[in-house]
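One structure, as structure tokens, below. Some questions next.
Note that one protein chain of the assembly has been removed; the remaining protein chains are unaltered in position.
This part shows subunit A:
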Amino acid sequence: MSIVAFQRVTKRFGAVTILDQVDLSIEQGEKVVLIGPSGSGKSTLLRCINALEAIDGGDLVVDGLSVRGGPGTVRAIRQEAGMVFQQFNLFPQMTALQNVAFGPRRVRGTPKRQAEEEAMALLAKVGLAERARHYPGELSGGQQQRVAIARALAVRPKLMLFDEPTSALDPELRQEVLRVMQELAEDGMTMIVVTHEMAFARKVGTRLIFMEGGKITVDGPPAALLDQPDNPRLREFLQHVH
């Protein structure tokens, strides 16, 4: 069974159609890289998966649960699908450790001590154990984003959604975030990544999806598509991002 299944999903903002009857199935273990010009609907597609955007038509099933299943089902889906945001969105009043322990404590009801021990292990995994007691404002952008990845992982999701995770970072800080993402992929995590990092798509991605005008127009193995794009719009797009 697919872990994510879009069935003729439509999403509108007012009169504008952002997603136009999208069909898409993603299997466990896939590393899907979503690319496309701005406004093509790639971020919206991602945000529909964890129901941060409500869909207007069709159905979207995540790990057997429909995003239209009501508040309880939506919360269950969000616990299965962790999200990393472009702007990190760490909670500024909490330390790195408290940010990571927050999900387990408040969502899963894990005791504080255990939650913080697990949080510490996750921070070590993203290379930030020694920054555990720092507040987000005291961390670099790359460090903040790595904390944000740890925070999402702390709830033990089955898949991870990345919404342009390196777009707000300076070039030299991007690599540390991409490296953590690559390690996560090597651990077998199912990942859906909206990004402009074509090197990452080629190296880590198992599937490349190109969107334009609210539709998926290209879907296939990254290396082949990046080397020889036969879709003219994709070819044009790749010339701009390279």
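Heads up, the rule we're going with is that a residue touches a chain if its C-beta (ideal position, glycine included) is under 8 Å from a C-beta of that chain, and two chains touch if they have at least 3 such contacts; residues count from 1.
The definition used in the following text is that contacts and distances are computed from a predicted model.
With one chain of the assembly withheld, which option in "Pyruvate,phosphate dikinase", "Glutamine ABC transporter permease", "Protocatechuate 3,4-dioxygenase" or "NADH-quinone oxidoreductase subunit H" matches that chain's UniProt protein name?
The correct option from "Pyruvate,phosphate dikinase", "Glutamine ABC transporter permease", "Protocatechuate 3,4-dioxygenase" or "NADH-quinone oxidoreductase subunit H" is "Glutamine ABC transporter permease", the UniProt name of the unshown chain.
Touching the hidden chain in the complete assembly: which of A:Leu19, A:Leu139 or A:Val155 does that?
Only one listed residue reaches the unshown chain, and that is A:Val155.
For the chain left out of this view, which of A:Gln7, A:Ser66 or A:Asn89 touches it?
Only one of A:Gln7, A:Ser66 or A:Asn89 touches the chain omitted from view, namely A:Asn89.
On subunit A, what residues meet the omitted chain?
Counting over the whole complex, subunit A touches the hidden chain at residues 50, 52, 71, 75-79, 82-83, 85, 87, 89-93, 102-103, 106-107, 137, 148, 151-152, 155.
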